[in-house]
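Removed: one protein chain of the complex. Kept in place: all other protein chains.
A, B and C label the chains in the order they appear, each numbered from 1.
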Amino acid sequence: MLALDRNLLHRFGLLLVILGVGLALSVATDTFLSVANLTNVARQISINGILAVGVTFVLLTAGVDLSLGSVVALSGVACATFAHPGEHPVIIPIAVGLLTGAACGLVNGALVTRGGVAPFIVTLGMMTIARGLALIVSGGRPVANMSNELTAFADDLFGVPIPVLCFAAVAFAAWFFLRNFRLGRHIYAVGGNENAARAAGVPVERVKLFAYALCGLLTGLAGVVLAARITTGQPNAGQAYELDAIAAVVIGGTSLAGGVGTITGTLLGVLLIGVINNGLDLMGVSSYYQAVIKGVIIVGAVWLDRRQSRS
Amino acid sequence: MLALDRNLLHRFGLLLVILGVGLALSVATDTFLSVANLTNVARQISINGILAVGVTFVLLTAGVDLSLGSVVALSGVACATFAHPGEHPVIIPIAVGLLTGAACGLVNGALVTRGGVAPFIVTLGMMTIARGLALIVSGGRPVANMSNELTAFADDLFGVPIPVLCFAAVAFAAWFFLRNFRLGRHIYAVGGNENAARAAGVPVERVKLFAYALCGLLTGLAGVVLAARITTGQPNAGQAYELDAIAAVVIGGTSLAGGVGTITGTLLGVLLIGVINNGLDLMGVSSYYQAVIKGVIIVGAVWLDRRQSRS
Amino acid sequence: MLRALELRKDFGGLTVLHPTSVEFRPGEVHALMGENGAGKSTLMKVLAGLYRPDGGHVEWRGNKVAFGSPHDALVAGIAMIHQELMPIPDLTVAENITLGHEPCVSLGRIDRAAQLRLADKLLLELEADIAPDRLMRTLTVAQTQVVEIAKALGRQADVILMDEPTAALSDHEVAALFRAIARLKARGVAVVYTTHKMEEVFKLADRVSVLRDGRLVGSAPAAELSPAKLITMMVGRDLSDVYPARPKPSADILLEVDGLTREPAYREISFRIHRGEVVALAGLMGAGRTEIASAIYGLQPAASGQIRLRGQPISVRSPRDALAAGIGMVTEDRKGLGLIPALGVGQNITLTALREFCYGPMLNHTAEVAAQQAQMAGFSIKASSPAQPIGQLSGGNQQKALLSRCLLTGPELIILDEPTRGIDIGAKAEIYALIQRLAHAGKAILLISSELPEVLALAHRIVVLRRGSVAATLDATQTDQETVLRHAMPL
Partner (left out) sequence: KKAETRKEGEILIGFSSRDLSAEYTAKLSEAIVDYAKTKPGVKLVMVDAQSDVQKQFSQVENFIAQKVDAIILNPCELEASTPAVDRIKAAGIPLVLVNQVTKSAGDSYIGSNDFDAGRIAVEAIAKKLNGQGGVLMLHGIMGTSAQLQREAGAREVFAKYPGLRLVDHQTASWDRAKAMALTENWIQAHKGKFSAIFAHNDEMAMGALLALERAGMKKDVYVIGIDAIAQALTAVKEGRLDATVFQDAVGQGKGSVDAALLLARKQPCPKETMIPFQLISRENLSQFLK
């Protein structure tokens, strides 16, 4: 409880920016504050949100995962391949998608820990490998004809989109896990000072492997959700998704040097990016200026946040 | 001299991989070892090479620059805008291109040092801002009709392509500077242990500012070279160039944590990527498999390199 | 020459240094004394321009100055040796020493020859045998400390602030440093010196100022003080009997080390430790003490040789193995191998023994916090709360937290590598008592310390190392400093 409060206070600047942007949008447009639109925002951030939560684990261990986008595509394609109507029960394509992601994460983790190769290189390699595999598996064409059971994964449940429920569940579980599990504490320790953690008896390699594998699993989930949403396994989907996800995490106060950061922060980062994207579209800002404004708001938000948390 | 030898020995594994790949290609194809093809390889790596040398400075200070690709586009557009035949002497568009890059770098550096915002966020912001500006300045259309004086910048001089000469000059200057100049050593110090450098009276902020500005300047140069090569300022050029450049640097042994790395290593990294790209095309490997193979070779090369340098 | 006038420093609303005024004169060694967390380092960092004061100001040669950065202070002529070691790991020793004032040929081009010469000269002055072209990361902690000293001496400053410069040094280097300080004094340099080693104060200092809880308790010429009086000023009470009596070891052998070898660091190392016994490894800097301890703890396994615990051969490939076997260690490299700086003090303390405060894989926060508070109270660790990041604590308090982390797992063999480094005299006494209590409870203790008096007073037996080989095994109660040193010196 204490830690949560401290954290919200810590990220107060960011919260302020989000509220400010939200307020400006409510004034500038009639639609921003409508239930329908806020549901939209929630729906749109859910994929980036799931990825961001996953990559938070990796960043906390002072690693990085650049393969998110490609693995989203690969998992989506893998899932779609098994999702043709009447072929398998719906659990099969979902499991295939999740396991594909987890397998990629596991390979990343193994290369980082056993191979001793820098995470940047490993996951950059995985980025091109997974993209290549997605294209090979699908023959370069979208894998269509998915069963309704699977695409229903993107529908609403009691008025809330299922992707949003997934995201919420994932975020809550991750938050709970990092706070209350021994392994969660170990993740912070490994990222904070790997050698010291090892000397203190933390199984550093296993902890890192876990972080990459979990990130992969969640990336697989994002792939399945995306495939359900766009009703195809798209081999060229997810371009540059890793940048948005990592940006959200870093905006939320997680250090790329590892050991510092929270899921609450990540959620705020995801929210900021989502609100900007939605708001600029609602305002009808031209694409060219959208890019400029988005960049300025993100840098500005982080600048304000850091200024406030320093004082 | 000693440091050079030590470094080459250090990167021996990498050199071996490059030679191995080269040998395999010479056997598998008739053309790889031809003068024409090797000139091609040199020409093709020169833009990535200039970028990689520039970003080496930033990575050495434990920073990062994700805006390379967008700034290449912006500088190219800016350069092309002033390069219509008969309007200005050729030095003007070149200067405009270089200064545009340097200005972007300076803004990055200022936000990192004065603003205290993480380099990842600052340069991610610059990535979208510069792209937006490139589109705004050009109206979203390629800026064509460039003078022959400027496009001659991509021609040959005594049989060697000018971009290659530029790259060689830049690499040599950077190598000499990092080894022999005070500021060069300070860059290592800042990246190695920022607090220690500050305590020893190193003007940490100025050093970082310099690194970002220099990286920006070289990015501007890459933009000018690219514009000359493709005879247009292309607002959507340079997509993901930052990844290839950073990958080359990291393959070459520079640590993303800062303080460790050399220009020699960067050159080897650039060479490896260039040879792979050229070779896979020569062999006619299908592009889907190219992605997979490229990823495997890069990770494998770094793995071998680290294994060898550890033992 | 240099005066602090009503200097005050706050950290997050907490006043760490209350308005304090002190004066430092040329040609004088001014010792700054106080318990851990008293504010000594903070005061020095303000003087060196690393922190900006929140009140008061610094007066330099009669003028009010406000240093914006260490650079300004260095330009003015104030250099500092930091308590926290600050190597740039991938630069050479010479580059580290000349950092920030590299000799240049022209246009900022470095004169390498002059750089090496300068480094060589400074290292020679400190009688240290370190090649200036070695990479900093290959140095031991003690060698790193020597380089830090050389770095400050090379500045030709008029004031040198030395924050526990000898914490990681053994006698030989300490003596060299003292000779260097004498030369500085003769040149009219003002030296401000912080240490927790009592005897150094009386050997060196002309004046002593004592801080307690961020307040200046008093300032007096060293000649007017006695150790007892000084301790009372620092601690606020008497401290008799620093060294408690040694309990008698049992006949039970706990640890046997047989023929441990890892060239070139050490070879054919054999010794044994009984339950209830304190065995010390003694030797000069770089003799291989840390490396042997690291081998037993699994940080850097030996190439050959056997380790037997309770008569059973054990294979220790990692600290996890060692911990599982009942071996705990407090490492010498506090920053590199000890602290997780961003985690709270409490979480640092419970890190190794975390399993004890869990239901299955889940943490029991109540039990954990209770244990954290108990440990912090037991070791009198000064922090605003268990959640305060350990990186913000004073050096001594960090050390205590790490000691507490090690003991919380209840190891039977405890390896202590320089456990009292940077610890104040009061806390030292507590740690000495603790060591003997642990021995009394039947634990075996392997102690490494560069302070020979400590070794002689605490250990039952001393294994003296010389360049990676056992030179002698001495009965601590029957020997003296000279004998130990004679065995430790290279022939």
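The rule we apply is simple: contacts are C-beta pairs under 8 Å (C-beta built on N, C-alpha and C of every residue); 3 or more make two chains touch, one makes a residue touch a chain.
Keep in mind that what you see is a predicted model, and the values were worked out from it rather than measured.
Q: Omitted chain: which shown chains does it touch?
A: A, B
Q: Touching the hidden chain in the complete assembly: which of B:43, B:208 or B:306 does that?
A: Checking each option in B:43, B:208 or B:306, the one touching the absent chain turns out to be B:43.
Q: Check the options A:135, A:183 or A:197 and report the residue that touches the missing chain.
A: Checking each option in A:135, A:183 or A:197, the one touching the absent chain turns out to be A:135.
Q: Can you name the residues of chain B that touch the chain not displayed here?
A: So the residues of chain B touching the missing chain come out as 28-31, 34, 36-37, 40, 43-44, 47, 135, 138, 140-142, 144, 151, 154, 226, 229-232, 234-237, 239, 277-278, 281-284, 286-288, 290.
Q: For review purposes, identify every residue of chain A that touches the missing chain, sorted by number.
A: Answer for chain A: residues 29, 31, 34, 36-37, 40, 43-44, 47, 131, 135, 140-142, 144, 226, 229-232, 234-237, 239, 277-278, 281-284, 286-288, 290 touch the chain left out.
By definition in this document, only the chains that are shown with their structure count from here on.
Q: Would you identify the shape of the chain contact graph, picking one of line, ring, star, complete or other?
A: If you draw each chain as a dot and join those that touch, every dot ends up joined to every other.
Q: Which of the chain pairs holds the record for C-beta pairs in contact?
A: Chains A-B share more contact pairs than any other pair.
Q: If you average the CA atoms of chain B and of chain C, how far apart do the two points sit, in angstrom?
A: The computed centroid separation for chain B versus chain C comes out at 44 Å.
Q: Which residues, counting only chain C, touch chain B once they are in their complex?
A: Listed in rising order, the residues are 48, 50, 69-71, 74-75, 80, 82, 86-91, 95, 99-102, 104, 107-110, 112, 133, 151.
Q: For chain A, which residues count as touching chain C in their complex?
A: 2-3, 6, 180-183, 185-186, 188-189, 192-193, 195-203, 259-260
Q: Given the complex with chain A, which residues does chain B contribute to the contact?
A: Residues 66, 111, 115-118, 120-122, 124-129, 131-133, 135-136, 140, 240, 243, 246-247, 250-251, 255-257, 287-296, 298-299, 302-303, 306-307, 310.
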